[in-house]
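Missing here: one protein chain of the complex. Every other protein chain is in place.
The first chain written gets the first letter, and so on, giving A, B and C; residue counts start at 1 in each chain.
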Amino acid sequence: MPNETNGAAPGGAAAHNDGFAGLRLVPRSDTTYKMKDFKSDQEVRWCPGCGDYAILAAFQSFLPELGVPRENIAIVSGIGCSSRFPYYLTTYGMHSIHGRAPAVATGLAASRPDLSVWVITGDGDGLSIGGNHLIHALRRNVNINVLLFNNRIYGLTKGQYSPTSEPGMITKSSPMGSLDSPFNPVSLALGAEATFVARTVDSDRKHLQGVLRAAADHQGASFIEIYQNCPIFNDDAFEPLKDAGERDSRLLRMEHGAPLRIGADRGVVQGDYGELSVADVAEVGEDRLVRHDAHRADPGYAFALSRLDRPAFEHVPIGVFRDVDAPSYDERMAEQLAEAETTQGRGDLAGLLASGDTWTVR
Amino acid sequence: MPNETNGAAPGGAAAHNDGFAGLRLVPRSDTTYKMKDFKSDQEVRWCPGCGDYAILAAFQSFLPELGVPRENIAIVSGIGCSSRFPYYLTTYGMHSIHGRAPAVATGLAASRPDLSVWVITGDGDGLSIGGNHLIHALRRNVNINVLLFNNRIYGLTKGQYSPTSEPGMITKSSPMGSLDSPFNPVSLALGAEATFVARTVDSDRKHLQGVLRAAADHQGASFIEIYQNCPIFNDDAFEPLKDAGERDSRLLRMEHGAPLRIGADRGVVQGDYGELSVADVAEVGEDRLVRHDAHRADPGYAFALSRLDRPAFEHVPIGVFRDVDAPSYDERMAEQLAEAETTQGRGDLAGLLASGDTWTVR
Amino acid sequence: MTKQVQQIDRVIIRFAGDSGDGMQLTGDRFTQETASFGNDLSTLPNFPAEIRAPAGTLPGVSSFQLHFADHDIMTPGDAPNVLVAMNPAALKANIDDVPNGAMVIVNTDEFTKRNLTKVGYGSNPVEDGSLAEFKLSSVPLTSMTVKALEDFEISKKDAERAKNMFALGLLSWMYNRPTEGTLGFLKAKFANKPVIMAANLAAFQAGWNFGETTEDFAVSYEVKPAPLPPGTYRNITGNLAISYGLIAGSQLSGLPLFLGSYPITPASDILHELSKHKRFGIRTFQAEDEIAGVGAALGAAFGGALGVTTTSGPGMVLKAETIGLALMTELPLLVIDVQRAGPSTGMPTKTEQSDLLMAMFGRNGESPVPVLAPRSPADCFDIAVEATRIAATYRTPVIVLSDGYLANGSEPWRLPDVENLPDLTVEFTTEPNGDDGAFLPYQRDPETLARPWAVPGTPGLEHRLGGIEKSDGTGNISYTPSNHDLMVRTRQAKIDGIARDIPPLEVDDPSGDADVLVLGWGGTYGSIGAAVRRVRRAGGTVAQAHLRHINPFPADLGEVLRRYDRVLVPEINLGQLALLLRGRFLVDVISYTKVNGLPFKAEELAGVLQEVIDRAE
Partner (left out) sequence: MTKQVQQIDRVIIRFAGDSGDGMQLTGDRFTQETASFGNDLSTLPNFPAEIRAPAGTLPGVSSFQLHFADHDIMTPGDAPNVLVAMNPAALKANIDDVPNGAMVIVNTDEFTKRNLTKVGYGSNPVEDGSLAEFKLSSVPLTSMTVKALEDFEISKKDAERAKNMFALGLLSWMYNRPTEGTLGFLKAKFANKPVIMAANLAAFQAGWNFGETTEDFAVSYEVKPAPLPPGTYRNITGNLAISYGLIAGSQLSGLPLFLGSYPITPASDILHELSKHKRFGIRTFQAEDEIAGVGAALGAAFGGALGVTTTSGPGMVLKAETIGLALMTELPLLVIDVQRAGPSTGMPTKTEQSDLLMAMFGRNGESPVPVLAPRSPADCFDIAVEATRIAATYRTPVIVLSDGYLANGSEPWRLPDVENLPDLTVEFTTEPNGDDGAFLPYQRDPETLARPWAVPGTPGLEHRLGGIEKSDGTGNISYTPSNHDLMVRTRQAKIDGIARDIPPLEVDDPSGDADVLVLGWGGTYGSIGAAVRRVRRAGGTVAQAHLRHINPFPADLGEVLRRYDRVLVPEINLGQLALLLRGRFLVDVISYTKVNGLPFKAEELAGVLQEVIDRAE
């Protein structure tokens, strides 16, 4: 046998990461990186003002925190404006095909537990053509972090409605208004048994990086919806959440353990059927405010939170909806391989070939 | 122009159904059908004891209730044991390809509001390869009724684990146990914005027909999960729900407006974070029992109900989880066509061709 | 100052600028003016892959080429006589295509140090003499526009953005274009923004006046209208012509059109266009992916609609399984593939003809499907009608292979007389065709081998279709060996039989004594035709034929091929039609290929053709 195949990951150093929980099997880096270490030499080619720039910058400046060798980071994307992301980073990367990034990343992550794998996708890429791969990756708890850039439009193909576009939206393909009811990506992910679900906004670097940090710390699949502005085809889709005047009355910043508050005076209370709504704190009393708990085993509460934005972005929770522990796919798969080797011994090719009823001709 | 194309559905009588709400645009039948009118001459070829037989019989004996001409019923299926269904009925039918029935049915239903369209699928067909089409049909509220036969296994391909198989299940493709966490089909459908979601069991004809009735009465997409026994590859997967001794302590029969009770002594109460759990009625008091409300606009409560079966089928709600009003896709589409004709006048081909900047050469 | 007007027979103009500079609009307007003036014309837009690549960079350059003439022409032209370069990137990206002596108009305002460096110009080409071989006109387009709009209540940015209208005005003057169209267009476009409207009108006028007044431009040119056959004309792109052809197909057949599609470059415009025409009873469904798009179209076809799906290569392969189901269920279905450069994601905005063998064979099992290919933008209309005819008559999916060049390129189209379009009326089956009132969904028409099409809602004809092999006649599931062989051959025979009503191949062989035939298919018709003319003008003798029907071939194709000593088959792929011809007819055709994302240049092809002729002699 020319080579050893079992267990050892190709090119892989031994894992000894004592930082983020999601990186337990990824080696730690000796180098301390700077943001610039993650900037590639490729010219960034989004439209002026595109929200993708801010996300890229936030991501590049966050990566050093991972404490992982650059070569152990892999970024897999589909097709779309957002999916150009990998070219702009100095890590390993694959700009795959439309909608299939979660599938490609599943194979990579499942066979290489020593990598930190990130999936970059858009609302069309990830929820339209790629919806199925996404929900399956989530339920399997594959060790990937999915960043879904939601601009509520197809950018790259120049402006058709997407599965997150608002109903009635007039676009190139819906001159009389879209007939579709949109997905709520957070609700969908929770319905698909996701163990980590969060939402953040392109323009709030600090918040965005906080969510990235939490995702890296999560073992298994993390799903992050990022509201991203497309100034060309769907400008200001998230304006109410960014406008200084309106923002505070709409954004609900969830923090684990803290009561759910919106602005200075309002907060979230629970109704008879578990649904959450926004009330004046003065009226209902501080005590009735729901205290955010991202670690509940039951996803029902996170789901209820995800419905707060209906209708029309009235109140939009951002932060981590849900973050619960469960073994990741790569880990469980590796365990079975190890167990097979332990109980049956390491595979021996000659023995395998001769394992049936054999006879000998002399 | 040889023919009139607009509005009039091919072969379609005018709609005047005053029965089920979901059939508003479907003509009523003059004939009163019997069950046998829906039995085709094709030999039924499922394995002895397969749950599909019971579902077929229940469906055939339910169809006359629709009060719709046989020719206005169309049944579209994918591939799987369950997907052989259309052959056994005397309606129009299409046994399509694996996973794509919701897509095919969407085209049929959207262009033929005068038909009652049923989709038959399995847990592999509908949730594995076809998961994306399913969730998109649900969010669009296409006017179809989806019956998902969940035997928690791939039957036709002879016994591999499916997206609903229990974790750790040993099958042909998972000799050391499946690594996947399963979907909960009801949670997934709710996460996908379904307007009607129900669950029933192959062996309880009365309940099954009750759910079919409710689905027919729903406008837009209805999703029904049917627990179906596969005696060959996953026998008794639902035994606890059928066993006379255990059944009563596990099955939660939801009825709109009635308190949620399990067996004689227990019922469902709501916790601090909206989650539902089962308690002794004597202990908590009748008043604290949740009164089932399938018509709540917010899907959060239905979602909470869907989680009651965790872990391991301890308490399984059957009946209608959610049933809310929303215009169906075919209807909204037809409205746009009608509006276009009203505001712009009926299409005129010669006028269209000459609609740009033209010039004349003599 | 009266200026000299010079008569010329044809001009090729290329507008080039940054994606943000509005070059496509400028080109379109100039084209409309030219069309309404009555020239023959052909256009070639060229977009960057990015939505809006960073301003001033090479990848951000967008261009539009227009060829117009006083006679009938076939291509957008090889090399521009006039290049309008709005910035250094546009100059750099395009100057290599411009022949010596041609006119180059540059917007000097943009030739700043910074912009020059961005694209790697060490010194300013406008000043360093490197453009000496051209007729160079340096025009400060931006600042002149801003100046012209001084009095308007608009921002400087808005004023600058009108510079394309200034350029358009200038060129319109130079070629004596009628201006009403553009003025009307601007008025309509900015109806809600009166100030912007006035500014654009003023910029256009200023450009015109600049040409009229300045000494820089001593000559204006006149290209007489082309003597086209009488009729009403409009300029049309391939994508628009396909859309109209589909609407016509629906109207002529009486089948309501249902489009199931998923956006993809360069096919999306068909979806956009059809979604505008709901008053024709057209339903457009933007699906979650290509599989759902074609699936829904097939579902609608089952229900009696004209099911259509539109896509490009990467989406096309996803539809294969459903096309297989359509051919097994023998339902009509139109599949439009607007080819782009592949493989994989390839170069989405570039053209190619490399999906032919995929269209022929890209399905599991023996799965014959008719394949058609339009030869010019306007021909897309006729091909869409013809595809409808075949699909509806033979109850089969039909694949149409358009391409990125046809899709976005345009030419004048003589409007057909709607009354003379073919009657494609489909009669659904409404009565049983078997014994005892039974309905046999696979009992075929003896002539066409088409099976009856009975739609849901028809009493007494309830039946079940599916993708498992079906029994001849009844259509029930059948695993009988001999039945399978019969059905496989019958499906093939049905498609082969379509050759019966395909017209014989038109061969253009004026002298009748050519030794060499050049045979193409699809979007290369114009280039090949132009090359043939060049050769003939130079005294060469060559015959030309072009395939619009590829599966089945016209019945006389083999005979035509054998009539010539040599057959040259130029393709924008590695020889896909050539393989089919060789395999089918055992004729040693000569394959000439170039796969660079662009249409052939007539000059280059003429050279190849001449070589083949010379070798044949």
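Heads up, the rule we're going with is that contacts are C-beta pairs under 8 Å (C-beta built on N, C-alpha and C of every residue); 3 or more make two chains touch, one makes a residue touch a chain.
Quick caveat: nothing in here was measured; it's all calculated off a predicted structure.
Visitor: If I consider the whole complex, including the chain that's not displayed, which of A:71, A:217, A:255 or A:293 touches that chain?
Guide: Spelled out, the listed residue whose C-beta touches the missing chain is A:71.
Visitor: Looking at the whole complex, which of C:155, C:482 or C:511 touches the chain that is not displayed?
Guide: For the chain that is not drawn, the touching residue is C:482.
Visitor: Using the definition of touch stated at the top, determine which of C:141, C:198, C:336 or C:360 touches the missing chain.
Guide: C:360
Visitor: Could you please point out the chain A residues that touch the chain left off the display?
Guide: With respect to the unshown chain, the touching residues of chain A are 1-7, 9-13, 40, 42, 69-74, 76, 79, 86-87, 90-97, 100, 102-112, 114-115, 132-133, 136, 333, 336-337, 339-341, 344-347, 349-350, 352-354, 356-362.
Visitor: By the contact definition given up top, give the residues of chain C that touch the hidden chain.
Guide: Residues touching the hidden chain, for chain C, are 49, 59, 312-314, 316-318, 320-321, 324-325, 327-328, 339, 341-347, 349-350, 352, 354-355, 357-358, 360-367, 466-469, 479, 481-482, 484-485, 488-489, 491-492, 573-574, 579-580, 582-584, 586, 588, 594-598.
Visitor: Since one chain isn't shown, list which residues of chain B touch it in the complete complex.
Guide: 43-48, 79, 81, 97-99, 128-129, 131, 154-158, 160-161, 163, 172-176, 180, 232
In this section, only the chains that are shown with their structure count from here on.
Visitor: In whole angstrom, how far does the Cα centroid of chain A sit from the Cα centroid of chain C?
Guide: The mean C-alpha positions of chain A and chain C differ by 40 Å.
Visitor: Mind checking the centre-to-centre distance between chain B and chain C? Centres are C-alpha means, answer in whole Å.
Guide: 43
Visitor: Going through chain B residue by residue, note those that touch at least 2 other chains and give them in order.
Guide: As it turns out, chain B has residues touching two or more other chains at 132, 136, 333, 336, 339-340.
Visitor: Send over the residues of chain C in touch with two or more other chains.
Guide: In chain C, 278, 288-289 touch at least two other chains.
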